[in-house]
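What you see is the complex with one protein chain gone and the rest in place.
Chain naming follows the written order as A, B and C, and within any one chain the residues start at number 1.
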Amino acid sequence: MKMSFKRINLVVGVLFVGVVVLLALAGCVYTPYDPVDGDLMAKYGPPSAEHWLGTDEFGRDVLSRIMAGAGVSVAVSLGTVLFATISGTAIGVLTGYLGGWTDRVVMIFLESLMAFPGLLLALGIMAIIGPSKLGVVMALGLAYTPSVARIARATVFSLRQRDFVIASQAMGNSGLWTVTRHILPNCIAPLIIFSTSLFGSALLSESALSFLGLGVPPPAPTWGGMLSDGRNSMEQAVWLSIFPGAMISFALLGINMLGDAVRDLLDPRMKGAH
Amino acid sequence: MNQPLLSVRDLTIAFPCPEQGSRAVVKRVGFDLAQGQSLAIVGESGSGKTMIGKALLGLLPDAATVSGGSAVFNGRDLFRNTPADWRALRGTEIGMVFQEPMVSLNPAFRIGDQLTEGLVCRRGIGRAEARALALAMLERVLVRNPKDCMQRYPHEFSGGMRQRIMLAAVMLLKPKLLIADEPTTALDCVVQKEVLDLMLELTVQEGTALIFVSHNLSLVAEYTERVLVMCRGDAVETGPVKQVLSRPAHDYTLKLLDALPKRDPDAVPPPPKPPILEVRGLTVDYEAREGWFGKRQVRAVHPASFSVSPGETLAIVGESGSGKTTLTKAILGLLKPSGGAILFEGKDLLTAGKEELRSARRRIQMVFQDPYSSLDPRMEVGALVAEGLRLDDSLNRFEREARVAKALEDVQLGGAYAKRYIHELSGGQRQRVAIARALVVRPDIIIADEPVSALDVTVQKQVLDILVQLQDTYGFACLLISHDLGVVEQVSDRVIVMLRGHVVEEGTRDEVFDAPCHPYTQRLLQAVPELYGNREEGFRVETRKLPPARGDLRYFQPEVDGNQARKLVPLRPAGTGAAPHRAAVVDQAA
Amino acid sequence: MLSYALKRIVMALPTALIVSLLVFVMIRLIPGDPVTLMLHDATDPALVQEMRASLGLDQSMPRQFLSWSGKVLRGDLGNSVKTGEPVLELIVQHFPVTAQIVLAATLLSCLIAIPAGMVAAWRQNRWPDLSIVAGAIVLVSIPSFWVGIMLIWLFGVKLNWLPTFGFESVATGGWAALQYMVLPVIAITLTEIAALSRMMRASTIDVLRLEYIAHARAKGLPENRVMLRHAFPNAFGPTLTVIGLVLGHLLSGAAVTETVFTLPGIGRLLVESIYARDYPVVQGCLLFVALLYVFVNLVIDLLYPLFDPRIKL
Partner (left out) sequence: AELPEIRVAEAFDTPSSMPGHRSRNTTTDSITIHVAESLVALRNDLSVAPMLADSWKVSDDGKTYQFKLRGGVTFHNGAPMTSAEVVWSLNRMLDPKGESYCRNQYDGSKGAKVASVKATAPDAVTITLAQPNALFLQQLGNVQCPMAVLHPSSVDAQGKWVKPVGTGPYSFGEWRKGQYIQLRVYPGYAPRAEAPSGMAGAKKPMAHIRMVVIPDTSAQKAAFMSGQVDLIVADGENPPPKGPGWNVVVEQDMDANALLMQSKDPLLSKPEFRRAVALSLDMPALVKTLTNGNTVYNPSLVPVGTLNYTPAHAAGYAKNLEQAAKLLAASGYKGETIKIQTTKRYPDMYRLAVVAQNMLGKTGIKTEVEVLEWATQVTNFREGRFQMMAFTYSSRMDPAIMYGDVLGDKAVTPMSQWTNPEASRVLAGLKAEGDPAKRKAAFEDLHKRMIADVPMLHIYNSPVLIGVSKKLKGFEPWPYRRPRFFNVSKQ
């Protein structure tokens, strides 16, 4: 019972995430219908033999859109996570290691960025590079960067006191070497854990941005966009909300469980070291 | 007295294990304990001592199960207890003092609340009365100013103080049995002695039975009546302390006793050589923040001077927080000293250029106290050792690999070990990796900060042996820091004693150990009894006998003479050694 | 402690300055200005010039910034372009709405999430833990606007129990105010519970491994006392940080929830003024939000010593 709980996390996490990834890959090569070009005469079709998950307001096949949307949603979330993790880690590790004034100044910037509303950030970025997936990735990525930086910085602070970092300095190693060979690898674990939870947030935030009209530009389908569009036609076409909603929850469930499992796997206490 | 208070039979404790289903860590252990009696459980690390104690309180980790045996306490089998029964038993019937004083008190609670809550919850005593009892108990454990103490938080106390408070908290409930799990391993010897004396006194006064878990055989010999020796979950020997320790029947017990550090009487001090490292009047200050933007200097090391010669081992001993680590950090350039000079081969490191400093650093290597935290957990052993050579341009790849292999061989970790990670090694092996890492660059000086205090006796012996042997081979100077006098006595050539940042005595090992002068040194040496003897003659516990110190000097005592001028004066005419035996006295001339 | 607070407030000034500057530049970089928006599809070049001039938008950006910050220093946040109302007044009108809902929701989620997290940790890997963790994961995976719309349809339309929009201040509306609060508060709570309970569970598990908990149990204390008096204060620290972050975030803009439930809060004010390019309002709001952030974090920091006496301010 005790062990199996941990396994449930891992098994369900891997399974769900696997399904989503497969769906995304499948969506790239094949969809039953064109996901952006619908049959205008067949709009709001309920699930049927031809359209398993029904059609939307432009007669587009919901299944095809979900499949195509998987790729877009996963790509956008992944891009966001990579963006935030890489930039956040770089900033956090560097300032955490250097400390002093650099740290203080960068922290003030990060704090400002945190107080900055995501919407304005998204608007600004969209204005500069035009509405696009990249814009969403940058806006969300920038919005998440401070949190990642904070975590990285906190980890570095605690690592800096660890003897092996001091030992590296005592050996006469340069700061760059110490950071890249000793500090960075040891930050990875908490950052991986945080990144998995970020992935879920990114998926959700994209839908919130769509809700405010700033998401991935239509007609490219994303689950978040589909869900936020579907809310208007809830009485006449419930399936437009149910299926993308279910997919988001499904993916998030998978990601969160996988994240929990990864955390357990990376937890040294679970390894029986010591 | 014919009915023992606690009677353990065939106790077996197991953990689930993926490969075999379950793994017993305590195997069919049995013993009896009568009221008021004391029993020691000894054995190397991981032998299952703590598990026995926790099992008796029903506090085993979730994964562990008692898979067999019984423990009859006061006529009832403990392992048939319901959760409610356990709660009724804990504290009032069986109390436990834990190993780590630093983490055993709740940091978020006032001492007073932690002391009285047991009384209020378990004995149904009113608050006011509970307070009075707690105050009385604090007085008994010799806490200064008990009233004030009740209002304070644990972090405001030193380790020794906390351990006394713990003891008070447990004894307040007047348990019939006290289990003390390594209650003093984290403390320095002077404090250790104070706490143990107190514990014994309390149990004797209250008639409490005692189970004392320890790996320190000398302490066991001094403080308990009976002993149970554990080896990998088996009870290998049990009986009265005097008998077991002086005439051990089991090989394992003998091995434990053999591993006790001792002075090698045949060792000849190395001939004096010009010093390779000389520290002159080194002082170190820490900055303490105060108020708004204010800063205050706190002196951690007062002017200290000493020197080490090639091939020599200089030991620095002293209470916890006396500035030993700070001193080494300053030498390594990890801290900026506020004054003095550090001469390495005659050149001052403090004024040296960057390049010089780097090359000097490569020739001074450090072995840290805790091998687990001083070695990067994400690097293979081979890579860790090779890292030291990275900055040496004179070697090509093959030479480098050869050097690494040799270094690992030197510490007896040849072959496959190079591919392992740190968490795949035992404590002793880890520390050997740390030594190999220092050795690989063929340094002139190795600084070892408490290199063996995290290891248990048998492993400690291995590591020390290797260190001594390597020093003979390579002839490096060694700066050894330790609070374990046995270790120092075994390996050092000369000794420096520190107290609150001051050097209070210095001399050769024999001078300091046989004829200490400063009162603190004397206290230190007499604090803990030691086991003397050998296989043939048997072992006995003895407190060190010391000749009286020179009484005509006014010794400098930082607690009392804090701000007075001081100086080190030679105690006897200088012998053959480079530095004479000296002690700190108050400089009346100043 | 007072000096610490003062220091933090002084440290907030650069943050405020940077936020102001960023906002000032950013909002002017986005295409569209208030004048164009007001004129929409009507042809009128002369009027555009005139309105621009009257709003001071024809000056150079640094000059605009200087004159704006000069006024801010004198306590004047300017007037809304759209309505001419003083920005400060707008903030004073809208913020209490957000504060009321968000504080109630945060309180409620703490009341639910913290015990749930502790129970899960206490019964780690048994069925209560399993169900709480699974519940939290499910909750965390539902978008907040979706929760809001579902609540509206269920309780407003289908069951017709509660109003689906509108707002009353508790101060003036009394009991009637509560029924307006129920749905938005539940919507925010549902999404916050998950994060908080997960955090609380993790930190409680860490604390329960510590020696002083074993010591408390060894004294024979009842489990509820062990959990409440010994584990809680120590496990609450990390959760408090998260509460602070969440609170700062929510107070500065529960824009989605406010839109769904039609609450005239600061989040919606901000979003709408961004859409309308009402520069003074956006700038004023963001300055306020940045200071709010600093303030919330300060309060949280000042609360820490209550739970951990080791922390000295």
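In this text, a residue touches a chain if its C-beta (ideal position, glycine included) is under 8 Å from a C-beta of that chain, and two chains touch if they have at least 3 such contacts.
None of the values given here were measured: they were computed from a predicted structure.
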Where the missing chain makes contact, among the chains that are shown: A, C
Residue among C:Thr15, C:Ser141, C:Thr259 or C:Gln283 that touches the chain left out of view: C:Thr259
Option from C:Met11, C:Met38, C:Leu57 or C:Leu88 whose C-beta touches the chain left out: C:Met38
Sole contact to the chain not displayed, among C:Gly166, C:Pro222 or C:Pro305: C:Gly166
For chain A, residues in touch with the removed chain: 37-38, 40-41, 43, 57-58, 123, 126-127, 130-131, 213-214, 217-219, 231-236
Interface with the unshown chain - residue positions in chain C: 30-33, 36-47, 82-84, 90, 93-94, 149, 152-153, 156-157, 160, 163-167, 259-262, 264, 268-269, 272, 275-277
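In this text, only the chains that are shown with their structure count from here on.
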Centroid spacing, where centroids are CA-atom means, of chain A and chain B in whole angstrom: 48
Centre distance in Å when chain A and chain C are each reduced to the mean of their C-alpha atoms: 22
Distance from the mean Cα position of chain C to that of chain B, given in whole angstrom: 50
For chain A, residues contacting two or more additional chains: 2
Set of chain C residues in contact with two or more other chains: 125
Chain C to chain A touching residues, read off their complex: 11, 14-15, 18-19, 22-23, 26-27, 29-31, 125-126, 129-130, 133, 137-138, 140-146, 149, 153, 209, 248, 252-253, 255-256, 259, 270-271, 274, 282, 286, 289-290, 293-294
In the complex, chain A residues that touch chain C: 1-2, 5-6, 108-109, 111-112, 114-117, 119-121, 123-124, 127-128, 200, 204, 207-208, 211-212, 224, 227-228, 231, 234, 241, 245, 248-249, 251-253, 256-257, 260, 269
List of chain A residues in touch with chain B within their complex: 2-3, 162-164, 166-173, 177, 181-182, 185-186, 268, 271, 273-274
